[in-house]
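Here the complex is missing a single protein chain, while all its other protein chains stay put.
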Amino acid sequence: MNAVQLFALTPLIVLSASSVVLMLLIAFSRRHVTVAFMTAAGLLATFLCLPAVYPDLPQQVTPLIVLDGYAVFFIGLTLAAAFALVLISYPYLQNRPGRPEEYYLLLLLASLGAAVVAASSHFAAFYIGLEILSVSLYAMIAYERWSLMRLEAGVKYLILAAVSSAFLLFGIALIYAQFGSMEFSAIAARAAEGGITALVGSAMVLVGVGFKLALAPFHMWTADVYEGAPPPVTAYIATVSKGAVFALLLRYVNQYDVLASPQVLLVLTAVAVASMVVGNLLALMQNNVKRILAYSSIAHLGYLLVALVAGGALALTVVSYYLVAYFVTTIAAFGVIAVLSTSERDAAPIDDYRGLAWRRPWLAGVFTAMLLSLAGIPLTAGFIGKFYVVASGVSSALWLLVATLAITSVIGLFYYLRLVAAMFEQVETHATAAREEPVGSFAATAVLAVLTLLLVVLGAYPAPFIRLIAATVSF
Amino acid sequence: MIDLLWLIPALPFAGFLVLILAGSRLPRIVVAVLGAGSVGFSAVVACLIGIEFISSPLVKTSFTRTVWTWMSFEGFSPSTSFCLDSLSLLMVLVVTVVGFLIHLYSVEFMADDDAYHRYFAYMNLFVTAMLVLVLADNLMLLYLGWEGVGLCSYLLIGFWYKDPVNARAAMKAFVMTRIGDTGMIVGLFLLYNSLGTLEIHELMVRAVRDWPVGSVMATVAAALLLCGALGKSAQLPLQTWLPDAMAGPTPVSALIHAATMVTAGVYLIARTHELFALAPAVQAAVAVIGVATLLVAGFSALAQQDLKRVLAYSTISQIGYMFLALGVGAWSAAMFHFAIHAFFKSLLFLGAGAIIMSTHHEQNMFRLGGLRTQLPVTFWTFLAGAASLAALPLITSGFYSKDAILWYAWSSEKGSVWLWLGGVAGALLTSIYTFRMVFLIFFGEARTKVYKRPGTAMLVPLIVLAVLSMVAGFIELPHTLGDVRLFSGYLGAVLPPVPIPPGQASLEGILGIVAAAVSVVGICLAYLLFLKVPQIADRAASTLAGRALHRLWLEGCGFDWLYQRLLVFPFVTIARINRSDFIDFFYQLAAFLAEGLHQGLSATQTGRTRHYAVGIGVGALIIIGMAVWL
Amino acid sequence: MILVWLIVIPLAAGVLAWVVGRGDSVWPRWTALAAMVLEFVLAVWLWVDSASGALATTKLPWLLHARYEWIPELGIGFSLAMDGLSLVLVVLSAFLGIVSVVCSWSEIEEQVGFFHFNLLATVAGIIGVFLATDLILFYFFWEIMLVPMYLLIRIWGHENRAYAAIKFFLFTQAGALAMLVAILALYFLHGQQTGTYTFDYFQLIGTTLNPAASMLIMLGFFAAFAVKLPAVPFHTWLPDAHTEAPTAGSVILAGLLLKTGGYGLIRFILPLFPGSAAAFANAGMALGVVGIIYGAILAFAQTDLKRLVAYTSISHLGFVLLGVFSFNGMALQGAVIQMVCHGISTGALFVLVGLLQERIHTRDLDQMGGLWSTVPRMGGMALVFALASLGLPGFGNFIGEFLVLMGTFHTNHWMAAVAAGGLVLACVYALWMMLRGFFGAATQERNISDLSAREMLVMAVMAAAIFWLGVFPQPTIDVTVPALDGVRKVARLAGEESRTPDVAKFQQLKTGLGRTTKPMQGPGENR
Partner (left out) sequence: MASVPMEHGLLLAGILFGLGFLGVLVRRNIVFMLMCVEIMLNAAALAFVAAGSRWAQPDGQVMFIFILTVAAAEVAVGLALVLQFYRGFRTVDMDAADRMRG
């Protein structure tokens, strides 16, 4: 652990430091705006450390953590997402009862956990990062503890996440029992021997990871938690927690080629197909917008899995681009929901969105752009993402997956368009919920505007961004 | 002067354009002058060009004038060009002269109709289309004219559109002729694809050079062209539309359904006679169809009550005669009968129009009667026409044209005794039903009152046509009666003479006498049955067989009944059953399936944490199972 | 550069119309009209230039090129090119654009700005489709034209517009995704063979594929085009979409969107997969014939006037399918003319139906009857376009259908004969429509106004266009001949060996009968 390696660790260090400083700050002044500002500053500082650290990467800091271009990219992505969510949460929490400060603390800690997961090259680091992330999520989901929906979602997520992390641990234990080491590189070296315990172990790890990514057989919790949690937290779960875990899975599969055995690829294919089909079908006739977005996120992880199964050098670029597009779209979508939600209840049922285009045209425009991006219509980042995934599928001739992707995305179109159509419906303007402008909503609208702009730029002219990904994302 | 050939169709077209665009704003007299004038002027130009053409050496060949190339694409370049030769000159003269007379007649006949300009616009468009058809030098332009006349017949039959029966009759006419046209257009494709051109003259030269007599290609091509001819000339099996076409104004029936359009089929076969010569089977078929049609139509005409329907069936049977002549190779005889028929049949229709107008639209013969004294001019002109139709020997031109056909039916190489016998039987029937009509309308006691007498504008055409139908026949006399060959000589350049085996010449006199006898006997029979002793006819009609036969003939020998059962009814029912497009059912099924799956899956989202934990457990088991056992 | 302007003008005008349309509802109409007229002038100017050979700088048959970098890493370029075929279709798009803006002058009241934005965005998307020569750019525009059209139907449509709009979108999108997979398969196969990974149309033309792969990829493309050009089994979205779309929507849908399918067949299937297209030819022709007959029968059965006209488009575009797959120069030329004339005649019919619905608030034929007496001018115009749609000579449709049938007869004479039967059925439904709608006794007493000057002008212009195409088709043919020659040269290279058996049999039929000296100087392909 020489000086260079320590310097390489600065992003994680700065992040943890800022959470500690935040704790102290909360002790002094309970003002919401300073706490929010401090969180944003902390995230920004960490983000700025990344380019500083980048030149002398990759660094294997202790067998636990590896900081390479890949990890830096995903840590940057996590931080950017967290930063956006801070800006969205601020107005959301501002006109809610209760003390908002601790929320930002949890947010920082969760981001730290996600960063550790993205940078881990050892199962122990992965487990610790994951748990930091999960535990802070339990608290974030149930933050508004007087609302029954939040509590129900919190408790559900707690129990099921705990069960899944138990599965994960047992899997790691079995793999450790078989190979005698928990470092990915060591496991990769001895993966050829195989063995029943390792296989069962890998399967159980997949169960744990599958739960976190809300893939098909383990997806049942998704809709309830997404509906129950406050919109910014839902956005956080849908993007950061899934993104970090998927980054790790991709590293585990792609860099170390541990799971090259046909059985596991078959399992991944089956899970991908199941996720795509189940995700889209569940959302088909759904009338609750948050549940629709939950089920569609299941389907989108299914599409991502296609790229992972396709593998090869292309997989890295495809997954990175798709995750960025997915992050932008989901955060903006839930941002819109957050802005529309009132303190009594969230803007979840579809009737809240009828005729939105005529009442609040800009917000409806953002939400339509996001839905079209989820559907993969051109001029949006989603289109390039879907195009990339299909390209990777076709390049490694995964005809079953590509066919399922095509069919399910047509099904997906149905419920995205149903939402878009609802918004553009000609509805005689009945007195909608009092449109009190939440104070500080300037921040939220600014974020939404930036995200929409980003979406369209990524969709219409993605060349520079693709060059950036190709340069940075490498092991 | 002959360079102004394109002026002939252009004039009526100009009339059409002016009338259709500005007609409703012009006063009635201007509309009449424009309508009739354009056709009249075109007739004058046609006569001038005719005189110049006949006197010049060109009469042996043809004069072609290209106006613009319609389309040129890799060898296929039909152009809008008009070709004048003796055959097309004859057609042009008949169309324009008879057309002008009918236009003159309709100036008064349609005087009290509110859509006056629309009527004359359609009539002018019809004359244009007919002239284009006749003057076309390539089959594609001919097809343009062909469909144009079909369109005008549709528009004019359905002229009084307020009555749905007329509109249905118009649609029936267009659809049935369209069925024939489709056969013809496939014939066009076959001809172009195998001979590389559609220009008629060149086509015939290549056909004769490439196809031996009786070759499959020639037969198929001729048969397909025959389809078109059958449709347009209302021959078996596509003849049921003509009787219903009487729903249009009477001058329309006179022009379109007597003189010009229905004979377009005859013109087509005459124009492409080399092709039919190459396909003897098809030519024989033409003859047989001709005979069959003339008999069927003859019998049907016997039983009709409506004045115009009798004339319609009589038109079908007279065209049957022309087909018979074409079938036996007597091309010029067929065209001769066409010319004469144009005169006396349009005369009869115009006469019928005068009768109908003067008795306030009374068309049922049994409610007319005794008009001899009240409408003298109409009576005498109608009698002249009827005599010519019934082929009263020696004095009427109808006798000479029909006698020639009967003679060639017997004597020609391709002719046979049976064809002759059919023709003679037909002649008998023709004279019976013609004079039945005359006696019922003009003789016996007056059953209706005459309200209005036709004016000069209606009587002049009647008189001119009467003179023509009496005199015109003398330019072509048979061997025994002076042997004048003016007409066939004139057409000789285009249409070859009839091949007669040597031994037959002597029989011409005898057959002529038999034909004359048959016509006179027919007239006497009609006098006997329908004027002197009507009870015989009534008693015969009252017997069981008589009544059935009468109904059969009334229905036009049941073809309509057959088509209704065989074609129309199944098509309509299938269409109605499948209105909502059964293919859509499969997509509805897919949507239903998706929704069913959705319901099933959303049932698993029970909201209970423990159920979700079970889900995780089951999922884990499946994955571990797959990892271990597969 | 002018190609980019052709796409940018409608888009920019659309946005402007939307912005201007916030307040009142007159300005957006004028901006939309101005943009469309400018577009039309530009297109016609291009036509005149190309006719006078001024544009023939680039190698024929391509008149104009515009190529820019877009995503070089993936080999995607923003490259547009125009040849005779796309020029004619662009002119048609501009023309129908004007018509649709004018005819929705009095029909659309609410959200006028947004309406014209969607209308112009669709037209821009369609023109993009006709000009794109990069496969991904083609797919890009293919999807771009869907969303605004969906909104047009969904927001301004009639009774159950939701069902019709979503059905339209799902059908087209399913086909489009099949095409995306096919494009990518072609991209990777080409990449593996030649090392350069590109979506450029000109480089992809040369790829030699093994028959099985080539057939599958072609079917991927064909799926998208068969849905768009409604080939029979995939056509059920069209009647619903047409019945529910507003007049302008129907005009654009019938006039242009269906043509993108036909254009795709000619531009992508024949040149890119000549071998498998030849093998698929018989099936394709059979689909065309079935389309003609089935469309006609169903058109006859409908009671809703707009559904009737929708089914007629299925029947007409069956000819296009027949013409494309008969592998004959004349038939291909006929297919192009048929597309153009169908656009005008069916567009006009839809405008008429729209005007009628504005007046009597129903499309049900049973309640119409005897309209000629109350609205003679509309009756006259309906008659003109009904006659055009039944293929009466003198109208453009006849030229198209005649050439298609003439060419198809050369390849497979039984198919041509049966398709010619379709002409009779066309006659039945067109006249049946006139009979039930306009002729006969007036069933209800109506005091409705006849066509106004504006409406009469639109109708007269379209009638003049269809007459001009019918009597002087040569200028249109001259423009498209070089483009279609280019397509046929590439297609024939492979089309030759696997001649469809019928033609071979057809030739024996002639030779077997002791043909004398003259070799068969076939029309169409001059050897």
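We call the chains A, B and C, going by the order they appear; numbering starts again at 1 in every chain.
Keep in mind that, in the parts below, a residue touches a chain if its C-beta (ideal position, glycine included) is under 8 Å from a C-beta of that chain, and two chains touch if they have at least 3 such contacts.
These numbers were taken from a predicted model, which means no experiment stands behind them.
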Displayed chains contacted by the hidden chain, counting the whole assembly: A, B
Which of A:Ala40, A:Ala124 or A:Ala460 contacts the chain that the document leaves out: A:Ala124
Given A:Gly210, A:Gly228 or A:Gly412, the one touching the chain that is not displayed: A:Gly228
From A:Leu158, A:Ala247 or A:Val394, residue that would touch the chain that is not displayed: A:Leu158
For chain A, the residues touching the chain missing from this view: 124, 127-128, 131, 134-135, 138-139, 142, 145-146, 148-149, 151-156, 158-159, 162-163, 165-166, 169-170, 172-174, 176-177, 180-182, 197, 223-224, 227-228, 286, 288, 291
Footprint left on chain B by the chain that the document does not show: 602, 605-610, 613-614, 617
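Going forward, only the chains that are shown with their structure count from here on.
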Farthest-lying chain, centroid of Cα atoms versus that of chain C: A
Central chain (by mean CA position): C
Between chain A and chain B, centroid-to-centroid distance (C-alpha), Å: 79
For chain A paired with chain C, centre-to-centre distance based on mean C-alpha positions, whole Å: 44
Gap in Å, rounded to a whole number, between the CA centres of chain C and chain B: 37
Chain B: positions in contact with at least two other chains: none
Sites on chain A at which at least two other chains make contact: none
Contacting residues of chain C [partner chain B, same complex]: 167, 232-233, 235-236, 239, 297-298, 300-303, 329-330, 333, 370, 372-373, 387, 392-394, 398-399, 402-403, 405-406, 409-410, 413, 416-417, 420-421, 423-424, 427-428, 431-432, 434-435, 438-442, 471-474, 477, 481, 509-510, 513-516, 518, 520-524, 526
Parts of chain B lying in touch with chain A, wherever the complex brings them together: 594-595, 597-599, 601-602, 604-605, 607, 609, 611-613, 615-616, 618-620, 622-624, 626-628, 630
Touching residues on chain A, where the partner in the complex is chain B: 155-156, 159-160, 163-164, 167, 196, 199-200, 202-204, 206-207, 210-211, 216-218, 220-221, 223-224, 263-264, 266-267, 270-271, 278, 281-282, 284-286, 411
